[in-house]
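Report on the following structure.
All protein chains but one are shown in place.
Up next is chain A:
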Amino acid sequence: MGKGIGFAFDPDWMDVLTAPFMANAFAAGLCIAVAAGAMGYFTIARKSTFAAHALAHIGLPGATGAVLLGLPVSLGMGVFALGGALVIGALGRKVSERDIATGTVLAFATGLGLFFARLSSSASSQMQSILFGSILTISDGQVLGFAVFDVLLLLVLAVIYRPLLFSSLDEQVARAKGVPVGLMNVAFMAIMAGVITIAVPAVGTLLIFALVITPAATGNIVARSPFKAMLVASVLCLVSIWGGLVLSAMFPAPPSFIIVTLSTLFWAIARGVQHLRR
């Protein structure tokens, strides 16, 4: 087979795909797709895509700090992301002020994450997988945690779906009509922290946007109702992750790269078609 740069096809790819760690990766992909597809829509409707992106970075020092202390990466990530989410949620939705505060904390958190990583060699070695994801190393326990999160997410969404939608699309009217918009804001940010925490192992903190926001943006272009847009986003997210797993088994490219490439490709095609139709 061709060596060199060789984007060589691996004839044994089926063996790779049927390996036990792949089962976990596929299961994790499904859990992530459900959560990201549902919440991505609200993130865009609330104009909170930057805040969602920032949560992943705010989780970074939690992740590297957890490694430093010998705790699970997801735990540290989750705790920091949740803390960041509640602070950003408390800042309200006045976009200009909030974005500056969010961006400042984002930069500081990333620096802190680097500092923690440098304090120990094990954290340092995990830095790359936290930044760029390592979906192939997801454990049974993590998959179980993801599944539990998904069930909780769907239960909560079933209860708050319409008020959350109303307050996301038209906060002023929703508030006048008696929707508890402050509570909805905190609930949204807290759920988002969870979504980010389970999505980071797949593509890492740096590429998370393409997995949580981009499919939802594509769904918005393709579908005509919020619910359908969420379904489309989930399917696209799933196809991106599973496609990334399959293609990375066939070709020597990291799954994260192929996942974000597929997600970006779907979005670019949808935008292109939309543009031509107008």
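A few comments on the model shown:
Simple rule for what comes next: contacts are C-beta pairs under 8 Å (C-beta built on N, C-alpha and C of every residue); 3 or more make two chains touch, one makes a residue touch a chain; residues count from 1.
Convention: contacts and distances are computed from a predicted model.
The subunit not displayed here is recorded in UniProt as "ABC transporter ATP-binding protein", chosen from "Acetyl-coenzyme A carboxylase carboxyl transferase subunit beta", "histidine kinase", "Response regulator" or "ABC transporter ATP-binding protein".
Annotation: of A:A27, A:L71, A:L114 or A:A223, A:A223 touches the absent chain (contact as defined above).
Across A:W13, A:F132 or A:F166, the single residue that touches the chain missing here is A:F166.
Even with one chain removed from view, chain A keeps its contact list with that chain: residues 41, 44-45, 47, 158-163, 165-166, 168-170, 172-179, 220-221, 223-226, 229.
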